[in-house]
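Only one protein chain is missing; all other protein chains are in place.
So that you can tell them apart, the chains are marked A and B in the order they are listed, and the count of residues begins at 1 in each.
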Amino acid sequence: MRADRPRGWRLVGRYTVLGVVAAVVLFPIYAVLLQALKSGPDALDHPSSLLPTHLTLDTITTAWTDGNLGRMMLNSMLVSLLVTAGVMLTSLLSAYAFAFLRFPGRGVLFVFFVATMLVPAEVTVVINRRTADSLGWLNSYQGLVVPALASTFGMLLVRQMFLTLPKELHEAASLDGVGHLRFLWEVAAPLSRPTLGALGLFTFLGTWNAYLWPSQVITDEAHKTIQIGLEDLKTPGDISRFNLITGGLVIAALPIFVMLVLFQRQLVRGLTAGAVKG
Amino acid sequence: MRRSSRTPFLVVAAAGLFVAACSGGDSITDTGATNPPQTTTADGSTPVETLAPTTSVAPDTLPDCPTSALADAAGTVELTFWHGMTGPLGEELDSLAAAYNASQDAVKVNLISGSYEETYDKYLNSSQSSRPDMVQLPEYTVQGIVDTESVVPVGKCIDDAGFDLSHFLPVALGAYQTQGVQWSMPFNVSNPVLFFNKKVFEAAGLDPASPPQSLEDLRAYAQQIVDSGAAKYGIALDSGFDSGGGWYIEQWFAKAEEFYVDGDNGRTNRATKVLYDNDTGVELLTFLQDMINDGLAVNVGDNSGTGYDNLLKLADEQQPAAMTIATSASLGPVLDVLGSGQFPQITGDDVGVGPMPGPGGAPGALIGGASLWIVDKDDPVKAAAVWDFITFLVSAESQSEWAAATGYVPVRDDAADVEPYATTLANDPRFAVALAQLEASPEGLTSAGPVVGPLREMRSVLAVAVAAILDGADVKASLDDAAEQANNLIADYNARNS
Partner (left out) sequence: MKRRLRDVPPALAMLVPSMALLAVWTVYPLVMAFINGTKSCDSTGRRCNDVGWQQFSNVWQSREFQHALGVSLKLAAMTVPAGLILGVGLAVLADKHLRGIGFFRTAFSSTVATSVAVASLVWFVLLQPEIGVLSDLFHEWIPSLKQPGLLRDPGTALPAVALSSVWAGLGFTFIVITAGLQGIPRDLYESAYVDGAGSWRRFTNVTLPMLSPSILFITVVLTTRALQTYAEVSLLTGGGPNPEKSTTTIPYLIYGRNSVIQNNLGLKSAAAVLLFVISLVFAIVQFRGFEKRVQYAR
């Protein structure tokens, strides 16, 4: 398309706008990264603290060791992976039922699923903590993982994708006597790979960044995730640790950032796939 | 294709909700069956006076603490200990616990940390089996924990073991006592002190060796500082709920030897109402408001940003304050930070510490900080093991180490004779101010501070009123409003919990 391909000054203008906007969006990240790469008086020596001078990894390594962040990163990683795998599985199954199967009460059930999406965590958290308590799941991985395993968002996303698959595909398969599970595994799921990829990424991001529920269900160091561990770095009344927060922030956001750089295109493509013929 | 506009919908919906909403008035805690309990006389008429519910504790019904039970334990007893020490304080507590674990093999303690608020809320919301064996909780939770009926009072252990309390600060023990029961063991004790910049004092012609003792002194000092141009403000005030907006007001009432709530500060009877809306309260807050109006003090707000906004005001380059009031527990960290030389306005050596100025120069203070509670696990061995660990934590040696590392006041006077704290005091008399202030506390229940179920919530309510007053609102009206809300909170709490 010609309109999409500006030349000459318009091209320069476009890059300028893109560059300026990107700089504004990225500025907070840059400032914090820089703060984290300085230590001691340098970090507080304003306003020159915005220039990349006297860079050191001290703050980050101190945050890492003082905050016991290694263990927390592992916990976050484990929990995020388990939840991601689980959500993809439950979403595939329920999406299949809603997309391909006809049964009485389907509409009502569908509305039920969607309605649960609107229940704020603020409403459920007190009782859920008590449920986890009575199950003996406080301070445990099950307590972090199990309640997050069902996702209506995931079901909707996958169902949307399934609906774009030609109906004949499913009809032909069931005429050939192919079972539901086999069709799901061998046909529907592989065809929905981009969507599943996007779902996986979003679920991973969401779980990695979860704050409220982990803070309720976990108290001990052994099971703490990185998000709630970060707060320990922000000790009230202690100015000397102010800078450590930035080191912790960089560590917490880094894995996600790397993932984003690697998979950003897949994320968009996965979301587009289901939407095209919604 | 039509143009679609979406924001108007939001606005319309928002407006609709807003209009529907504009009818409120009562406080949220004023809802439901929360009126103070009404006693009716035999003939059906309402009595003239509503009596405070008398709930005197019968010590016989409280769980026992057979401290010798630890000898019966088969193998090492594992204890879980929830505490509120984070950051460097947490590391120091960790090292004390590690020393204890290494010193014997009858008991092994596992520590779990969170903020005070977090620990308190989790304790309340957990089932008894999910609760730890031992918990450290701040001073405002005493009545709340007593009402859960889930603890073994340390007093039972003290009696059973014949534990020697002669070196303990009475004001520290007294803070965790109601109706004759010693509920918990003080561990980390702090109280508010005056921090000031010695350099500014000198520039203003004031003697850094004699900081202001009374509120009148405070004002005179501030006046001289501002007049001389040594600093923009005399003092930085805040309205945080665990500092200037709540805790300090309790302190000032104790200094004035007045009760803050009825029932002798809730210590002989369950409290039913606050008393801070009296003349003492009005006078005190009018004094603070005048300081601000006259340009002698600056209001740094609710101090929630960093928790040390008022201290940072001493280091401000453009418009510094010369003094502020802060907890003694921040002395160590403050000296650490200033020692690194980040703030040209003030170095570690420039920091002076004096007692918190009070009405008429009255000495004394209430303790802040936290105490150690034994959770009732229906297991004498566990209770005895917790008691054993507590005796370790409050030994003169442990307290000396703890106080030297943190800036907290030791709970017993003989800790000052033991290293390393003895050297700390000798090298830096600033650490002695908080201890001396506590030891100077007048005798009596006014020096024990208020115990009342929703004390934390009451501080929030008062903090809003103090913030309004520092902003220039009418003192009496603001205090009356806060008192009314606080009384609602107490009535609601008592109705739900007794």
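Note that in this section contacts are C-beta pairs under 8 Å (C-beta built on N, C-alpha and C of every residue); 3 or more make two chains touch, one makes a residue touch a chain.
Quick caveat: nothing in here was measured; it's all calculated off a predicted structure.
For the chain left out of this panel, the touching residue among B:G245, B:G332 or B:G407 is B:G245. Check A:G8, A:P120 or A:P166 against the missing chain and you find that the one touching it is A:P120. The missing chain lies against subunit B, touching residues 1-4, 6-7, 9-11, 13-14, 17-18, 21-34, 115, 117, 121, 124-125, 144, 147-148, 239, 241, 245, 300-302, 304-306, 309, 312, 315-316, 318-319, 453-454, 456-457, 459-461, 463-465, 467-468, 471, 473, 485, 489, 492-493, 495-497.
Residues 1-5, 11, 14-15, 17-18, 21-22, 25-26, 28-29, 31-32, 35, 44, 46-47, 49-50, 89-91, 93-94, 96-97, 101-104, 106, 109, 112-113, 116, 118-128, 130-131, 146-147, 149-150, 152, 155, 180, 205, 208-212, 227, 230-231, 234, 242, 245-246, 249, 252-253, 256-257, 259-261, 264-265, 267-272, 275-278 of subunit A touch the missing chain (whole complex, contact as defined above).
Rule of thumb we're sticking to: only the chains that are shown with their structure count from here on.
Centre-to-centre, using mean CA coordinates, subunit A is 39 Å away from subunit B. Within the complex formed with subunit A, the subunit B residues making contact are 82, 86-90, 112-114, 118, 122, 125-127, 130, 306-308, 311-312, 327, 329-330, 333-334, 336-337, 340-342.
For subunit A in complex with subunit B, the touching residues are 40-41, 44-45, 126, 129-130, 133-134, 136, 138, 215, 219-221, 232-233, 235-242.
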